[in-house]
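A protein chain is absent from this complex, but the other protein chains hold their places.
A, B, C, D and E label the chains in the order they appear, each numbered from 1.
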Amino acid sequence: MPFVSIRLAGAATREQKAAIVADVTTSLVTRLGKNPAAVQIVIEEVSTENYGAGGQLLADRDAPVAKGDAHADPRQ
Amino acid sequence: MPFVSIRLAGAATREQKAAIVADVTTSLVTRLGKNPAAVQIVIEEVSTENYGAGGQLLADRDAPVAKGDAHADPRQ
Amino acid sequence: MPFVSIRLAGAATREQKAAIVADVTTSLVTRLGKNPAAVQIVIEEVSTENYGAGGQLLADRDAPVAKGDAHADPRQ
Amino acid sequence: MPFVSIRLAGAATREQKAAIVADVTTSLVTRLGKNPAAVQIVIEEVSTENYGAGGQLLADRDAPVAKGDAHADPRQ
Amino acid sequence: MPFVSIRLAGAATREQKAAIVADVTTSLVTRLGKNPAAVQIVIEEVSTENYGAGGQLLADRDAPVAKGDAHADPRQ
Partner (left out) sequence: MPFVSIRLAGAATREQKAAIVADVTTSLVTRLGKNPAAVQIVIEEVSTENYGAGGQLLADRDAPVAKGDAHADPRQ
């Protein structure tokens, strides 16, 4: 009876989502012996204006920076 | 103080959502003695392209199948 | 394929949890025509030390108050 | 490694969301000594047709009431 | 920045959980090009007294049935 929620920043294609659903189901079936029919997975594609990391929205972090402000992101 | 999250595959009408909110609130009030004003419920209508079960997207599972492939879905 | 998550402040008995599962499943079957076998429900019993409302932990809000401090709770 | 999910009834501006992400990250860094780069926050703006409280959808609760039906909302 | 929540009915060993975390991270990195360091995964092991499916708690569904009541579970 596993239920899986996956929140992504940004969008994914239908093919990518299908592949992730297949991969995660296979993992739970293989590792835990779960019945594949009972595995439910929801993928939420979250706008970068609604996803924060490091104290700021991803939409702001990814925004073009003014010249002279070309600092490297220490997380990447 | 209960908080309830309901994820549905596909859409529901406003009337359906209102009825579910009323039903679930009544259950928590009746079964647990909770204050109805404190019961919060969120209903998420998830696209069948973002909801997987049995290892595939519901959108793919529900897709028309080629002739000669009319197998019954064992889960239904 | 609905998935329902219910977070409660404090504990519930097994009988209460069984009744809530039955009630919520019936609601989704009746209102939306869902297959009952596909309805998954998780009930999380959250300690009042981990549940906040009105800006404070429920465990602190429910604590005995010193005499002379018998203010009414403005939220109720 | 904290992960924070915030569900709001209704919309927020990008500036409001950026401010909330900054506030919540600061709280977790200050109170728990977490690495700010590891704090992930998702803000979900939920339609009032999908958010229930007090047994009804917020969209219905906020609806204009017919004259002669000007009851006070006991929750406020 | 993906965040993944996995709710299991019952327990898993540490080795099983480590394998699932590795599998799911690999899927998101391979399918979406995500940075593995940014993938966060939480596994919740839910008691069968707190997990419902088909309208009843799993703990009740799995309970020994009285003789003469040996119906097959249509979901399996």
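The rule is short, and it goes like this: a contact is a pair of C-beta atoms (placed from the backbone, for glycine too) under 8 Å apart; a residue touches a chain by one contact, two chains touch by 3 or more.
All figures in this text were calculated on a predicted structure; none of them were measured in a lab.
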Which displayed chains make contact with the chain that has been left out? B, C, D, E
Since one chain isn't shown, list which residues of chain B touch it in the complete complex. 1, 3, 40, 42
Kindly note down the residues of chain E that lie in touch with the hidden chain. 5, 14, 17-18, 21-22, 24-26, 36-37, 39-45
Identify the residues of chain C touching the omitted chain, counting contacts across the whole complex. 7, 46, 49-57, 59-60, 74-75
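Keep this in mind: only the chains that are shown with their structure count from here on.
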In whole angstrom, the CA-centroid distance of chain C from chain D equals 18
Two or more other chains touching the same residue: where does that happen in chain B? 7, 24, 26, 51, 53, 75
Considering only which chains touch which, label the overall pattern as line, ring, star, complete or other. other
